[in-house]
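Handing you this structure, nothing more for now.
Of the protein chains in this complex, all but one are displayed in their positions.
All chains are identified by letter, namely A, B and C, in their written order; residue positions are counted from 1 within each chain.
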Amino acid sequence: MDIRRLYRSAYRIRRVEEEVARVYPTDKVKSPVHLSIGQEAVSVGLCEALRPTDTVFGTYRGHALYLAKGGDLKRMMAELYGKATGCSKGKGGSMHLVDTAAGMMGTSAIVGMAVPQAVGYAMACAMRKRDVLTVAVFGDGAMDEGVLGESLNFAALKKVPVLFVCENNLYAVHSRVEARHAKDLCAIPRAYGIPARSVDGSDAVAVYKACRRAAASAPSFVECRTYRWREHVGPNEDYDKGYRTRREARPWFKRDPVQLLARRLDAGVREGLEREVEAEIAEAFRFAEESPFPGPQELLTDAY
Amino acid sequence: MDIRRLYRSAYRIRRVEEEVARVYPTDKVKSPVHLSIGQEAVSVGLCEALRPTDTVFGTYRGHALYLAKGGDLKRMMAELYGKATGCSKGKGGSMHLVDTAAGMMGTSAIVGMAVPQAVGYAMACAMRKRDVLTVAVFGDGAMDEGVLGESLNFAALKKVPVLFVCENNLYAVHSRVEARHAKDLCAIPRAYGIPARSVDGSDAVAVYKACRRAAASAPSFVECRTYRWREHVGPNEDYDKGYRTRREARPWFKRDPVQLLARRLDAGVREGLEREVEAEIAEAFRFAEESPFPGPQELLTDAY
Amino acid sequence: MERLLTYTEAVREALEVEMARDPRIFVMGLGVDDFKAVNGTTAGLAQRFGPSRVFDVPLSEDAMTGVAIGAALAGLRPVHVHIRMDFLLLAMNQLANMAAKARYMWGGSVSVPLVVRAIIGRGWGQGAQHSQALHSLLMHIPGLRVVAPSTPHDAKGMLIASIREDNPVVFVEHRMLADLKGPVPQKPYALPFGRATVVEEGGDLTLVGVSHMLQECLRAAALLRTKGLSAEVIDPVSLSPLDAETIARSVRKTKRLVVADCAWTACGAGSEILASTAERLGGGFKARRLGLAPVACPTTRVLEDLFYPNSRTIASAAYALATGDESWRPEAGDAPEISQFKGPC
Partner (left out) sequence: MERLLTYTEAVREALEVEMARDPRIFVMGLGVDDFKAVNGTTAGLAQRFGPSRVFDVPLSEDAMTGVAIGAALAGLRPVHVHIRMDFLLLAMNQLANMAAKARYMWGGSVSVPLVVRAIIGRGWGQGAQHSQALHSLLMHIPGLRVVAPSTPHDAKGMLIASIREDNPVVFVEHRMLADLKGPVPQKPYALPFGRATVVEEGGDLTLVGVSHMLQECLRAAALLRTKGLSAEVIDPVSLSPLDAETIARSVRKTKRLVVADCAWTACGAGSEILASTAERLGGGFKARRLGLAPVACPTTRVLEDLFYPNSRTIASAAYALATGDESWRPEAGDAPEISQFKGPC
């Protein structure tokens, strides 16, 4: 574990998303964006526990995971801009990022759907004796879907080397987790025989440690408690909409996952990293801006 | 609770199904039959705990539940014979019995599918302030389906007055429950906040007591451990097929649910009940035999 | 004086007036009671009718459809709302194996008065999984009714009819119709199932537009007029049952049929319309289907614009059918509901 690496990754994600939010009103990003601002420590801590060859399956709220796992930033930005150079050639947008070379499987916008796929991927790697850990990352909303129970059951039954990471940001769109579950989420994996623990999802180091331990005894489950700072979809805040309050958010702002890491580095090191990252981001946005849109012939390619 | 009533019901179910198995080779019943022989105590004990106005949702293995709940025997036999006088007018067969007047909702042949319907039915009764208990009866196989978890979660969340009864006969077709679940089935409802207990499903009195108690604190869950004596579908035994042994079955034969009740009655009473039942069965088969098949115009009726 | 409402307002009004009339009606679905109120279509209902009749649900489309069916079996009249039709793929078992079959398979013992509202997404990079128009899957299943009104007037009348219907109805809306304004009578009215509307009369060819494509067909008809062709424009409104007779009558006259659907063409509503017309007419007409390109919906705007039929491609195909000239490419702006639409969702 390397705090500098953790900070660099978290800072980079935060800044990329802030920039996405900033340019959003220009309508250059014609794609729904689900930002992870406030939730960075989950992806960052998790990916610190993984090797480049390990594979993660994520969701439409996938910028953080994609970047933390080593997905190409330029190609992500080009994807958001709908460009031919995008990681999905402009056909996927923000919700369908992919970088298989970095172990980032494509993300999906149907809640819960990728989880059994991660189980199957892990099973296949085990069958082929490939030393790969597969991770399913999903929100608290996915815990409502029956396919989660089915997936947990199968993983437990077949001892599939898969790590389940539930990014519990307390809401599915505007619906609180307590309005959707009578009990603690960790009870569900346990019922199927999957060990589960809950961890402070604002603390990248805690997430890293929990995931490292869980990875060693996969199938296993880690719940990361975290908080989404922006609206469910889009660049703005939404504390005035009635479903939650800024007051509720304040303790989470105080435990800003990026700042928690920043505090552990000395200013000089930090600023060096930040400069690097800013340059990379500027370059990535430029790349996205300057890249061409796909030509009309692209409509029918990659169909089969 | 009345042992005579329990015995009469169990004996009646056993004998009806034995007769179904006996006539089956004549091909008059052109319908898959899933017999409950050996499992009678579950339906009998459960229905002893219910009022006529309570409603049960069952499965394709539904003769026992239908009869225990008070479904019309003649119309059931006519249904198996494909006759116009059948409870589903000959359109449903053995797998789709129904007698709404008796609180027997139609049964379904897709595993697990009726469970959320029972939850919705129970919710609706509560919304309409109808004093009805709704029961979902399903096999251990249904516990594999994601819709079970979703249904348990919703029932717990909304405190829906529904009773879940899992008829665990250890197999789904030829697949043992341990080959499909790493853990105890009762852990699943508990994970969602539904109290669950397991009961000896050969003992109608034990089932009755457990269901009565569970009914008082619905939503709740009762697992009834039982054993299917015949093949999954069809009239025969199948201990020579390799997936299970007669040796495994023997302890279950010894705890024959019908005999367990018989022993608690004196011979005279018992024989009186049996004579009545035999006459009723003979009459029902005659009714089925003699009833007409539906006319061709029936093909398109009840479509909308 | 005509009273103008948007499609969204018409849907909302139908729900409200029916809920006020019949206490058995309730509305459930993700987000029906939140501040966005499913694009405004359920706005104020939770406030007026309370949380027992308007409630959010967990993300459990399969079980929630079963819950709705169970409630319908118990005599209530649920309206189950899905903000994207794509999510119905999780509910297919309950819809096709139970809602559609319960009445028949149980010999008429029960009814399932269920309405499933499903909104077709489009635009702003909704992409592969948030833009699907899957009505043909449901049209295939007997026991279901499927309607896809394209105007505020029909939205109100068909939603009221759907709620009053004793069989399951899938009520298909389209996001690009949400802000469309049109005359809507104040008092409640139910429109019949299985009746198409001849929206514009014409003699040279028949244009049938499904859901939002009806709007594009109307624009295409205007383009065709500039070339001297008069199109009869038909809105099927009800897809199952389908008013094949009205369409056939038109094609008997025009001898040319173009169907534009906001869905894929293979085994789509357009296939059904062409096939049922072919059976009725026994030849003597030319036909063409327009629909989505046979791929998943791409997100980038340049490809998305090519993915969907529009007034220009419809007019061009119709012109080719009528004249044999495949080269006409009319100029026309993009539909305002599309070009002016802004996300983020």
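The rule is short, and it goes like this: a residue touches a chain if its C-beta (ideal position, glycine included) is under 8 Å from a C-beta of that chain, and two chains touch if they have at least 3 such contacts.
Because the structure is predicted, anything quoted here is derived from the model rather than measured.
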Only these shown chains touch the missing one, namely A, B, C
Option touching the unshown chain, where C:Tyr104, C:Phe171 or C:Phe193 are the choices
C:Tyr104
Can you tell me which of A:Val16, A:Leu35, A:Val56 or A:Cys87 touches the chain that was removed from the display?
A:Cys87
In the full complex, which of C:Leu15, C:Leu218, C:Ala269 or C:Ile314 touches the chain missing from this view?
C:Ala269
Filtering B:Arg61, B:Lys158, B:His181 or B:Arg225 for touch with the omitted chain leaves B:His181
Taking the full complex into account, find the residue in A:Asp27, A:Glu178, A:Glu271 or A:Asp302 that is in contact with the omitted chain.
A:Asp302
Absent-chain interface as seen on chain C, which is shown:
62, 86, 89-90, 92-93, 96-97, 100-101, 104-105, 127-129, 132, 134, 136-137, 139-143, 240, 242, 255, 263-272, 274-279, 282-289, 294-296, 298
Residues of chain A in contact with the chain that isn't shown?
57, 86-92, 96, 98-100, 105-106, 108, 110, 113-125, 127-128, 146-147, 150-151, 153-154, 157, 301-304
Touching residues (missing chain, whole complex) on chain B
24, 27, 30-33, 82-83, 86, 90-96, 108-112, 141-142, 144-146, 172-175, 179-181, 233-235, 241-243, 293-294, 296, 298-300, 302-303
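Everything that follows uses one rule, which is that only the chains that are shown with their structure count from here on.
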What is the distance in Å between the mean C-alpha positions of chain A and chain C?
35
CA centroids of chain B and chain C: separation to the nearest Å works out as 41
Could you list which residues of chain A touch at least two other chains?
144-146, 179-181
Residues in chain C with touches to at least two other chains are numbered 58, 60, 62-63
